[in-house]
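Removed: one protein chain of the complex. Kept in place: all other protein chains.
And then chain A:
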Amino acid sequence: MLSRRELIKLGVLSGSGVLLGEKATELLSKAEAAAQRTPGFYPLNDPENQIYSVCLQCNTGCPIKVKIYEGVVAKIDGSPYSPWTLYPHLPLDTSLEKAAKVDGGICPKGQSGLQTVYDPYRIRKVLKRAGPRGSGKWKEIPFEQAVREIAEGGKLFAEIGDERVYPGLKEVWALKDPQVMKAMKARVDEIWHEKDPAKKKALVERFKEEFKDYLDALIDPDHPDLGPKNNQVVFAYGRLKAGRSEFFKWFFQNGLGTVNFHGHTTVCQGSLYFTGKAMSYQLAYDEKKGEYTWTGGEKFYWQADLTGAEFVIFVGANIFEGNYGPPLRVKEVTQGAASGKLRYVVLDPRAQKGVAHATKWIPTKSGYDAAVAFGMMRWMFAKGRFDARFLSAANKGAAKAIGEPSWTTATWLVEIDEKGFPAKLLRMSHLGMAPEVRVMDGKEVVFDHPVVLVQGKPTPVDPQSEDKPVFGDLFVDTTLNGIRVKSALQLIREEAFSRSLEEWAELAGVEPEDIVWLAHEFTSHGKRAVVDIHRGASQHTNGFYNAFAWNVLNALVGNYDHHGGYVRASTYDLVGKKAEGPFYLDKLHPKKLEPFGISIIRHEVDYEKTTLFEGYPAKRPWFPHSSDVYQEILPSAAQGYPYPVKILFHYMGSPAYALPAGHTQIQAMLDPEKIPLIVAFDIVVGDTYLYADYIIPDLSYLERWEFHGSHPNVIWKVQTVRQPAMAPIPEEVEVFGEKMPLSTEAFLLALAEYLGVPGFGEKGFANGMPFRRPEDFYLKMVANLAFGEKADGSDAVPEADDRELEIFKQARRHLPPSVFDLERWKAAIGDEGLFRRAVYVLNRGGRFQAFEKAIKPDGTVANAYGRQINLYLEKHAKSKNSMTGKPYWPLPRFFTPYTDALGRPIQDEEEGFELTLITHRWITMTKSRTISNYWLLNITPENHIAINPEDARRLGLKDGELVKVVSASNEAGVWDLGPLGKKPMVGKVKVMEGIRPGHLAFALGFGHWAYGASDMEINGQVVKADPRRATGIHANAAMRVDPVLKDVGLTDITGGSVVFYDSKVRLVRPTPEEARTYGEGVRRVALEGPAGVQAEEIREKALKAARGELDPEVLRQEVASRLGLTPKV
């Protein structure tokens, strides 16, 4: 018998009419029957069918519950235990039965996660390239072969006619003795601290003499500060969170001893992070160094607390679609905005969806937003509308006296040198005052304190003193002891007054009235007004200083650490440091290497101190104040500066796709002569790992362990646990005699087993416990989290009772023994009680502070930053930009965006590249890794290039027209993909009012060339591409290549960020051939009615029948007769 569908297709229905008519009669009584029916089968909200974990469809990391049916992930929803997904969230002691029935909110990507984990293009076995890099030709090889080849090196690609000898880990794991490495590190520090070139050279000679037996382990004995050959192993990563991070460091840093372990921060919002770091250094006693100095700068940033804010200015922050993140923040915005409690403004060249409920959209010129901040400051200084009380507090004691958790350096005096440069802090000794001397750790330490004026009188400030409060004069411009000094706040005011309000407004491309209104409103809510900044402010060549200016604006209203103000993240300790147990990871490595030397990205060291110094500009920029400079990793490795790289491991990243000027990253990878071996870890063959030599299949976010941590706007102390929730897709392998799914962990464990890397195996941990499996490591971290931060155990969570333990077991009944084995999991922790506490945490997907605990009665947040906030950056003033030889500017200042590595303006407009290209996210896409989600693609099947009607008219462009994006550094407007060919950057124009004239915007996530978007060859067989994954445009290759370096995108030399939002481009008409390469996206909604039927007429009759104006039976029979159905009477 034909199926119903086939009948419809054929248009033949009459044959079955009798049967169907009979059924219809039978069904008439169904309406009554339905009311009495017992509830149907629905197992998804039973606790034994749910595993709590953490989403990773973007980095917001919303806690989730994974619902399992028939051993398959059937649905994902938000966890009710977490502040991300329920507001207020349920108390941690809520029973699993209750929580099982409460589903929290997550975004469309989170909902769609099934299609990431059950992606038909996921890889299950190790792939080794079977053609040149980027050819898309692969061969699957046994796991053991991959381990052996990468460990041993050799003629690895002889099979494809490549006779090159590739390096293996054996060769680069050169220095293995922790003592020697430590001693070398100390000597290198001495070399770096020596300023006299001749003496420096002598120290190098002494080094060579002292370590003469180990010189062959060094990259270059004449430059011992390059470190050992171990550094020629680089581990670079995209999305890596805690837990996995510790695991990988255990292998690469502590095991293999490489200094090169670099993240991707600068492609996100690096300059924002490193502004936070600069502003959070404390002037205090540094135990390690044994001196009173700048210490404890944290790589972090602040965000607005939307739970209490009354007025928020979002700057370059995509509040509804990105911004850490929608489920977490949107519910607070919508409820606040709809009730009138919260008003907010969006500063963005693009009318993001956030403008929907905003008080105002202010379309600033991309890269010029800081001019608004300075305009506001100018008005606030002029009107005296700032928090003078907060700013006058110069140390901890003063902050305490006025009920503030934090204090600023606004009143600290800065010495102005003869060139007018704010060169350093005024110290006691400079005024002839005797510095304080204290005995610390049995040693005399000089505390040469900074100085403020207190009612005109120079007064030393001990920043960390609680009992000696100092309140300084705010605005100081004077000469003391012959030294020209100004207060930090005075210097900031001078910057604000360096231009008129109208000039600031013009720079930003806004109306002066907007600035005044913003400033007035911003200063009308006490500490409940706040600026929230994100990538849009930081991803410019002036990003560091943009972020700095906005952070200072927040300081002017004193909203740091206040409910509704500027807040930071707080997470529970995972590594057992605070309680020094139960598993203090730092002390558990039996033979830990502590890597040293200049990193491949030359970070956290001054160029001038190193033996590589040879004047300015340096060959490539150095980054003394930032780290994880993603865009520099591959080009530096390819250039061999500061030294060649032998083996590059790359984890869950896609620099070619994600980075501006990503095509330069492809060029860096194409030639094995430049980077000999590239080993990648991922779940698919993505747009970057297409260029790898080996791809190790990894576990997806629903199959693996990780701790996702928190975000600055989460005021609760939390820690979230990602844990295996589904049976793994990759093949099973055996390591240390144990079966486990193939994964990054399995691969590293296997390398450790093969090479004998200490810290793994039978007695892998210093306490004698084995480290043979991923859980051996991760469950110890879960135990630490469950135990809490008090050595006496008073901070521990309860033990899971028998019922909870049973649910725990039941919920994992679909996991194979190679993943879940209760006895083995117990053994990884050891103590039964501690294991039960760990189960309690795992049953809830983490630890979440009680809702009411985050805010104190005095209106400050419980998990406060609570320290010194630098408004003047002495460390910056004292260090030099390696490209210009000039000191870094130490104060907020307006810098024009779009400059080259030497700080010179780039003049592309003069060559006709007049439109500024910006990117943004849609909530339906996470950059490089959600194109596999077909449900999401049915919402946004393709992206477009948004252009203002004014520009469209001028350029003669019509909505929907195809254009090609070209720029001064990519005049051809193509992605050069190496062997895969050239992909023109063709996109569809969308004429929209919601974009500032002169700007173009496209959403990230489309325009793929891999990840299933192009054919591949595996074992000689073609795996066909899916055209739905090749839609839209990815125009990052039009972004400006640095004119000086020529192999990387533009960079903020201070904050490290790569530039996303300033490139000048032009739109040209593609050739017909180019236009044909465009992948059209189609939204599938099956609304088609029956063929040959007048829809209008039927609808009218149906509506009449619905209203009772036509006998329903008449209509029913009409339709039946049209279909040829003859009801049986």
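We take it that a contact is a pair of C-beta atoms (placed from the backbone, for glycine too) under 8 Å apart; a residue touches a chain by one contact, two chains touch by 3 or more; residues count from 1.
Throughout what follows, contacts and distances are computed from a predicted model.
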Per UniProt, and picking from "Oligopeptide transport system ATP-binding protein", "Phenylacetyl-CoA:acceptor oxidoreductase PadC subunit", "ABC transporter permease" or "Anti-anti-sigma factor", the hidden chain is "Phenylacetyl-CoA:acceptor oxidoreductase PadC subunit"
Which of A:I939, A:L955 or A:A1075 touches the missing chain? It is A:I939
Contacting the left-out chain: of A:E140, A:E246 or A:D448, that is A:E140
Missing-chain contact among A:T899, A:T924 or A:S1063 belongs to A:T924
